[in-house]
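The complex appears here without one of its protein chains, the remainder shown in place.
On to chain A.
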Amino acid sequence: MSRREGSLGKGLKGRMPSARGEQGQKGWKLGSGSPPPLSRGRERPERGRTGQRCQDPQADSSASPLPHLEAKIQQTHSLARLLTKYAEQLLQEYVQHQGDPFGLPGFSPPRLPVADLSDPAPGHAGLPVPERLRLDAAALAALPPLLDVVRRLQGELNPLALRLLGRLEDAARQVRALGAAVEAVLAALGAESRGPRPEPAAAAVAAATASAGVFPAKVLGFRVCGLYLEWVSRTEADLGQLAPGGPA
């Protein structure tokens, strides 16, 4: 796993394929030496050094990059699906500790942007998939510092809510991993983000919220947990367009 992906915390087993392959003119191929010879006729090929199954040297080499890209997309899609579930649980846990009206059906404080991170635009689903994934990756990159801010605030408001604090900590790590995986998919598609991404203004958010009072701090956390859920579920849906069996 590349260092950018970081630790995934609980819930994810197995390894994600490395994203260090070379990028050809189209697609993507393994860059780690020649595969070992097949052992016997009908047996499955032995694993290569990367942990991937080695290609049958007699197979058509022009088709080789696609299975790896598909596997990468499928794994990232699975990760997004898992994190969507975790994000739902995090939001449930969060509202329990803030008290009503946070847990009441239909509770909806003003949905203001948080440090330039807002909800997916209404037209998001109509964009080309690579563009959607670029927006997803940008949002996923903006979330970890905001989740850290919420964790610090909740550490003061609910110091005994260890499970909530643990979930917030895990969420920051996990969304970082998902963002890196989406970036890897974009790179494999030749559609990576262009230009440097602005630094998130999490510190400014934290300072402003701390001085505004407890209720705004609760609302901020509610908003961030909501944005986290919206963007990971959006990412899951967008990757689903690319996954085998999806519309794309």
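Everything that follows uses one rule, which is that a contact is a pair of C-beta atoms (placed from the backbone, for glycine too) under 8 Å apart; a residue touches a chain by one contact, two chains touch by 3 or more; residues count from 1.
Criterion: contacts and distances are computed from a predicted model.
When the listed names "1-aminocyclopropane-1-carboxylate synthase homolog (inactive)", "WD repeat domain 54", "Cytokine receptor like factor 1" or "Interleukin" are checked against UniProt, the chain not shown comes out as "Cytokine receptor like factor 1".
Remark: the omitted chain is touched by one listed residue; of A:L79, A:V95, A:L140 or A:V205 this is A:V95.
Interface residues of chain A with the unshown chain, by the touch rule above, are 91-92, 95, 97-112, 157-160, 212-216, 218-219, 226, 229-230.
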